[in-house]
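Here the structure is laid out as structure tokens; the discussion comes afterwards.
A protein chain is absent from this complex, but the other protein chains hold their places.
Going in written order, the chains are labelled A, B and C, and every chain counts its residues from 1.
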Amino acid sequence: MGRVRAAMASTVPAERDLRRVIGDGGSIPDGEVEGVGEQGLLDLYRSMVLLRTYDERSVIYHRQGRIGTYAIFWGHEAIQAGSFHALEDDDWIFPSYRESAIGLLRGLPAATVLSWWRGHPAGWWNPADYNLASICVPIATQVPHAAGLAWGKRLRGESTCALTFFGDGATSEGAFHEGANFAAVMRAPLVLLCNNNQWAISTPLSAQTKAEALVDKALGYGIPGVRVDGGDVLAVHEATREAVSRARAGGGPTFIEAVTYRAAPHATADDPGPYIDPARVEEARANECLGRFEGYLRRQGVLHDDLEQAIKADAIAVMRAGIAAAEAEPAADVSLLFEHALAEPPASFAHDLADLRRILGE
Amino acid sequence: MGRVRAAMASTVPAERDLRRVIGDGGSIPDGEVEGVGEQGLLDLYRSMVLLRTYDERSVIYHRQGRIGTYAIFWGHEAIQAGSFHALEDDDWIFPSYRESAIGLLRGLPAATVLSWWRGHPAGWWNPADYNLASICVPIATQVPHAAGLAWGKRLRGESTCALTFFGDGATSEGAFHEGANFAAVMRAPLVLLCNNNQWAISTPLSAQTKAEALVDKALGYGIPGVRVDGGDVLAVHEATREAVSRARAGGGPTFIEAVTYRAAPHATADDPGPYIDPARVEEARANECLGRFEGYLRRQGVLHDDLEQAIKADAIAVMRAGIAAAEAEPAADVSLLFEHALAEPPASFAHDLADLRRILGE
Amino acid sequence: MSDLYLVEAVNDALRVEMERDEDVLVIGEDVGRSGGVFRATAGLLDRFGPDRCVDTPLAEAGILGSAVGLCMAGFRPVCEMQYDAFSYPCLDQLITHVGRYRWRTGGKMTFPITVRMPYGGGVRAPELHDDSPETYYVHTPGIKVAIPSTPADAKGLLAAAIRDPDPVVILEPKLVYRTERGQVPDGEYVVPLGEARLAREGSDVTLVAYGAMVRVCERAADALDASVEVLDLRSLKPLDEQALLASAAKTGRVVLVQEAPRTCGYAAELAAILAEKALLDLRAPVVRVTGYDVPYPYWAIEDAYMPSVARVVGAARSLLDF
Partner (left out) sequence: MSDLYLVEAVNDALRVEMERDEDVLVIGEDVGRSGGVFRATAGLLDRFGPDRCVDTPLAEAGILGSAVGLCMAGFRPVCEMQYDAFSYPCLDQLITHVGRYRWRTGGKMTFPITVRMPYGGGVRAPELHDDSPETYYVHTPGIKVAIPSTPADAKGLLAAAIRDPDPVVILEPKLVYRTERGQVPDGEYVVPLGEARLAREGSDVTLVAYGAMVRVCERAADALDASVEVLDLRSLKPLDEQALLASAAKTGRVVLVQEAPRTCGYAAELAAILAEKALLDLRAPVVRVTGYDVPYPYWAIEDAYMPSVARVVGAARSLLDF
């Protein structure tokens, strides 16, 4: 445990350059983000509530055996919602498993995402329908995809840009490095959004890198980098907006390090007990992003009890409908094993399927 | 050609932070490296001459069909010799194909290296005999090897360190990134020596990275970085010495960017005509590292004609003996196909070999 | 003897071998503080300290690449790849260096690297937690490959791999990590590479498998009204060719079972050996029961992808009725 604490200590977020907008309701005053009015604030809030609700319900659904293993993103809502609202609808998003529900903010049915976690092909979607890539499971491998898409959009002369999410651990992978470098060299309009929650499963940031801050990697790619408080939705939003407009203006990619702390298990299968310091987790939970934003909205007089309840009720309704729809999905037909693997399937597929149906007594 | 020149322009080495010791014999005065006396200067010179001779002879041997394709390192001798002499004999070296002859400075027979380029198993050596890893062909893949060796030496409590050479293009590979990060995290006593000759075959540095300087990558690994004039053997030597002592003191790895310019074809098989600016090459050749060092040594009164001729004659003798010995090697027996692939070969190998001998009528 | 789950036997092997030889290091993602996502390395950090059980950065090529260097410093690294499909980033180091470096030194330097990983499907996991990548490893020169199906073999084969002077890849069937317990010898226990295990004797038809498919074949054997032989290969490279040919000679009917996609899967290699060396013994075609040549599916339909008892039974019957 001693060893673990030692690690912990050095993974407490360095305050260095940490941009914030939301105050603490006391000595630190609230700021504002230019151009984000009451409507904008409430849009951010609705998105955060929807994500939070999705996450909390999913953990329950998992316990009830209604979805499979699930990667919890409790406490990451400010990063996801704040950056999302800096994008236009035709900008592309490349999520990792940690942002599995980001599509909900673009109208992707909750049932689709829940089906994905249920291991059901109803979890498929066409990335082009939502400008949203599939959920990426292998760490950092989505970064070159995002670089390629953004590069391609520039080649087409479109003003579209792309944003990809990845974690602190992901920055150790060659795929991150190659993707970030491609984006820089190709002047790809891309936002490289690093969710630095300071843990890669049980591996603390201190065992992942010796960089003082992950944002220091930006210089090595010759791109701008900015470091924000990942628990401050407005700071994330503002930083992403700047990166997006730079990208649209032909300024290429920006690396954003959004610093937060993983205050939940890595996934439903994970037990952080052996490796994480409960006190530090409590601290993070006490300071979690949704509560901070609610305090801000109330201090601004934008949020009041009725509205909060209405918004939360809507989110719960979305999830209720979503899980019901996901569970109403008929069992997937085994033909789906073969059907979409290739646009032009070989003869062997038909033979294999017939054989399989015979065995299954269909 | 316009496109190419544009690229060229931006690949002229930025002077930023470029450390130099050797002056220009005019306005820029000569410096000195503390602790490097006449003997040390002549050791560096002998090594540079031996490498230069190896390289120039090899190009001739290739034309004569006495060795195969060969990666030319003309103009890189200052980087190789300068860094080499900052190491002790039990420090490890991890070369790329570009440093194929670095072993000569440790007593590896020229015949061995020439045999390697002749595709002959006599080109094998035991890395442990010279603390010199095998010549690494896949770009940047030796970097994690060096990180692992250095990490292991630290675990053993030895004061040994390691140095690995790689190019500017190599910094784009995931293998470089992962290796550098491992070295930093494991506090491995390693010198990451980047030979920035500004070209990766036909790809200019400007198409490789948008970083203002490759040394800027060091910050992202949380390690010190230094940028030196790769044509200045004393600057390279001094910088490497500092990195080595930091490594021995437990300070972990250092990234050194040694800036030079590839004034020869990438390899004997390459024709730079279509992509390189001859004027820029001429400039580089006029300012090549051996001549610069000879000027310095003469200004210091350390070198005079007889000595220079003697040293160059020795080097040529080494190469004459080397190629003779390499050519005297008997043809390799086909059993070598199988013999060393596994410490415990499967039965099939004996059968395959017998079969092969039968076919070959042996 | 202890009654252990397969994953516990892996843990036992690691502990015993690390005690036996202090040059043995365990490195990988999450192998230390958490003891591994499957707990295969549980307790090793506390017992052997952070220098011998190392949580590495998240980079598989970095793990295997630095293992090459650790060998040069005299260590015997045991690299954990967290899951089958997450081992692919290390293939470049495996193919270009791990399998070739010894040859490159004229046999002067050995690379006793062990790469171990959970592999295979059927565990209701998200995408890319279900692959059977043995072909990529078996095809690579200079690499040995073993796949246990029982707790005892999981311990013995891993111990053999760690002691082996050559690089060995051990694929551990995660589907049976914690299904049935088995008797495992305490202390040092080695199962030599290259020796198959006759899981069941029979004379009418041979079912050849490894890893999780051995159980499937045993159940198929129960379901068949014939004398069925089940051969658990245990070691894919080196292969116990004699055991394969002997069983084929005995039954003349061979079903080859693998989870991996069919094309160029390991069953193809076995079939090729039979077609070359056992032709006259064969009383019926050699049939393969394998995963399909499609991406491993989402788990709601994974059971239809995995070779099932029914598919193996069907294949065996087709040979018996041939």
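Note that a contact is a pair of C-beta atoms (placed from the backbone, for glycine too) under 8 Å apart; a residue touches a chain by one contact, two chains touch by 3 or more.
Every value quoted in this text rests on a predicted model; they were computed, and no experiment measured them.
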Fill in the blank from the handout: Only these shown chains touch the missing one, namely A, B, C
Problem - Option from C:103, C:210 or C:299 whose C-beta touches the chain left out - result: C:103
Problem - Contacting the left-out chain in the complete assembly, out of C:85, C:184, C:246 or C:300 - result: C:85
Exercise for the section: Touching the absent chain in the whole complex: find that residue among B:69, B:245 or B:309. Expected result: B:69
Practice task
Please give every residue of subunit C in contact with the chain that is not shown.
Solution key: 85, 88-89, 91-92, 95-96, 99-100, 103-104, 127-128, 135-136, 138-142, 237, 260-261, 263-269, 271-272, 274-277, 279, 282, 284-288, 292-295, 297
Completion exercise
Where subunit B meets the left-out chain, the residues are 3-4, 7, 68-69, 97, 116-121, 123, 135, 137-139, 169-170, 172-175, 200-204, 207-209, 269-270, 274-275, 331-332, 334, 336-338, 341, 346, 348-349, 352, 356, 358-360
Problem - Hidden partner interface residues of subunit A, rising order - result: 92, 121, 124-129, 133-134, 137-138, 141, 143-153, 155-156, 162, 174-175, 178-179, 181-182, 185-186, 339-344, 346-347
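The rule we apply is simple: only the chains that are shown with their structure count from here on.
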Practice task
If we define chain centres by averaging CA atoms, which chain lands farthest from subunit A? Would you check?
Solution key: B
Practice task
Please work out the Cα centroid separation of subunit A and subunit B, and write it as a whole number of Å.
Solution key: 43
Handout entry: Residue numbers of subunit A (touch at least two other chains)
Key = 172-175, 207-209
Fill in the blank from the handout: Note: subunit C residues in touch with at least two other chains are 56-57, 59, 61-62, 89
